[in-house]
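This is the structure I want to talk about, given as structure tokens.
Only a single protein chain was left out; the remaining protein chains are all shown in position.
Chains here go by letter, A and B, matching the order in which they are written, and residues are numbered from 1 within each.
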Amino acid sequence: MKKLLKLGASALALTIAASAVHAEGKLSIYHWFEYMPQELLDKFAAEYDVEVTMDTFDSNEAMLTALKAGKMGSYDVTVPGDYMVEIMAGEGLLDTFEPSELSNFGNISPQWVDVSFDPGRHSSIPYQWGTTSFAVNRDVYSGDIQTLAIVFDPPAELQGKINVLDSQGEVIALASIYLGIPQCTSDRDQLRALNDLLQSAKPHWASFGSDTAKDVLVSGDAAVGMIWNGFSAKAREEGANIEYAFPKEGYVVWMDNVVLLKDAPNRDNALKFMNFLLEPENAAAITNYAQYTAGVEGVEGFLDESVKSAPELNPPAGGKGQFIMACSQDVQAVYDKIWTDLKK
Amino acid sequence: MAKKLDLRRFPGFLPLTFLCLFLLYAPLIIVMVYSFNDSNSITNWGGLSLRWYVEVFTGVESEKFKSAAINSISIAIMAAIISTSIATLAATAMLKAGNFRGKSVGFALINLPLMVPEIVTAVATLIFFSAIGFTTGYLTILVAHIVFCIPFAYLPIAARMQGIEDVYEQAAMDLYATRFQTFRLILLPLMTPGIISGFLLAFIISLDDFIITNFVKGAGIETLPTAIFGSVKQGIKPNIMAISTLLLLVSVVFVTLSYLVGRMGQNKKVTTD
Partner (left out) sequence: MAGGLPKSSESNTSTYAGLGALLMLPSWVMIGFFLVLPVGLMLVYSFLTKEFRGGVIWEFSLAAYDQFFFDRGLFGDDPPVIEWTYIKIFWRSIWQAGLATFFCLIIGFPTAWFIATRTGANKSIWLFLITIPYWVNLLIRTISMKFLIRDNGPLNEWLLSLGIISDPIHMINTNFAVQLGLFYSYLPFMVLPIYASVERYNFAFSEAAADLYASRLTTLRHIILPFVKPGIIAGCILVFVPSLGAFLAPDLLGGAKNFMIGSLIEEQFKGNAGNWPFGAAVSMILLSMVLVVLTFYARQQSKGGVR
């Protein structure tokens, strides 16, 4: 017992000692785990003499809940998805800055400056973006896959072999796109149609799962998997004969953004960090690591060949991508009901 | 001597025990095998390789995983020791101290951490910690772990204690042992199997916790579960399998050592077992 206690105490001392490094300033990041190469953090810390600490979360909603439950004020920046930026701004969790405060602001790709969730970019900068649709195992199905019917009204040979993401937002957004109805519609007939579509599709689905979305495709447990493009590319590299679809009805576009939090203890360093991430070389480093796409101009020269040429990362010209919208309270209540009924 | 059947044996118990071990260990074989996979996949075999072990020790993320492992194990050890001690005292109170004020709600209170769904404990604890001005970090994780480990330690200990008659302790007291001596020399040794069971359960429940830890941890502190669940942006890679295998190795070494130490101790003492 005593020995164990000693071991524990020394481990504690070790952890405390490890975090006591001297630096000019500090920066506290709330981020996804394994979404930022450590070298890049080290590079920033060395270049600006800033001590960087990072805490992690596993979903947009978990991050929001933790911030609202008391973690506000302890972080400078975090990395929410598109719709979450809008929600956080609405909740008053975000600070604003002027584009002139970031010397690299002009590097942001023009298409990502005036985005619906943060018009003119006063609280956020692009981090990485990608798409969400689905991938199909070409050993099982050789027909046309550029339609969302593969998921919501599947051909006989794919029925019962479909994995969908266990995420209300993505499933309902894709279903709305398939039906051709606007997201967050309050039209009752459209909402009923949405409900009916999901209810009729569910018997064809084998499973809901996000953590294993990639692995079920690689192992062959699922022949169709709703999935993010980067995951699909990885699944293909791991040997699955799958093809990622850009359905004709449209698909979901998502974008993670670095936002400046209200009550940031180190606002200046946060802005330095955001500016740092807008350097093409640094943005490219993240893309090479995470295999999504940067929202910054001029990264091409720094990208790995495999990332540049991956079909998953290059949507066709004229592809109809939509951001997931943050709905009003009334519509969200109906969505919740639809989702609960789907999984009751 | 053994003209009768061995009363310690029941037909079918041995096969069920082996079924139990099979169920527990079969998935671990998969973990170990795939830690040597040359591919990025955790489900497709790409040939034999040590690359993931190399990555665990020298990769860019190796520091992160090392500190996560140290955090996880140190928190689990401390949480298990403290909660087992608390639970031992509580079990003594509940079963060996007659009646006292508050005993009737004691059982429910001690088991409360089992009954509250984890996510609720997580959110409520975070709200509470920030309300009383605790900064989240290593200490908040430890406190939260101690709390939810208590019932896991308490129940085996109390189950054990219910089988211990008062006569031994009464005899000791009759021989003028103080109550503390009685507790230390009589009750504690008799309860050892319960305490070991409680400790082990508290240890594994703490080592595995994700939901609560994820909310009450602070900047810079990861545990293995938060690192593993957090890798949603990258997917799970065989490096996790390599880390798991290494952890298994550590645990086996630990067990072997304690076995050898125990053997040495036994050889020294004259045992009547």
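A few remarks follow.
Note that in this section a contact is a pair of C-beta atoms (placed from the backbone, for glycine too) under 8 Å apart; a residue touches a chain by one contact, two chains touch by 3 or more.
Bear in mind that the values here come from a model prediction, so they are computed numbers and not experimental data.
Although one chain is omitted from the display, it touches the following shown chains in the full assembly: A, B. Annotation: of A:146, A:185, A:207 or A:288, A:207 touches the absent chain (contact as defined above). Contact with the omitted chain, checked across A:166, A:249, A:279 or A:297, is made by A:166. For chain A, the residues in touch with the chain missing from this view are 59, 61-62, 64-65, 68, 87, 90-91, 166-169, 188, 191-192, 195, 202, 205-209, 211-212, 215, 219-221, 329, 332-341, 343-344.
Summarising the interface, chain B meets the missing chain with residues 4-5, 7-14, 16-17, 19-21, 23-28, 30-31, 34, 42-43, 85-87, 89-90, 92-104, 106-125, 127-128, 143-144, 146-148, 150-152, 154-160, 162-166, 169-170, 173, 179, 182-183, 187, 190, 193-194, 196-198, 200-201, 203-204, 207-208, 210-211, 224-225, 228-229, 236, 240-241, 244, 247-248, 250-252, 255, 258-259, 262-263, 266, 271, 273.
We take it that only the chains that are shown with their structure count from here on.
In this assembly, the C-alpha centroid of chain A lies 35 Å from the C-alpha centroid of chain B. The touching residues of chain A, when paired with chain B in their complex, are 1, 4-5, 7-8, 11-12, 14-16, 18-19, 28-30, 32-35, 37-39, 53-59, 62, 65-66, 69-71, 74-75, 210-211, 214-215, 218-219, 231, 234, 237-240, 290. On the side of chain B, the complex with chain A involves touching residues 39-44, 46, 60-61, 63-64, 67, 70-71, 73-74, 77-78, 81, 123, 126-127, 129-131, 135-136, 138, 214-215, 217-222, 226-227, 229-236.
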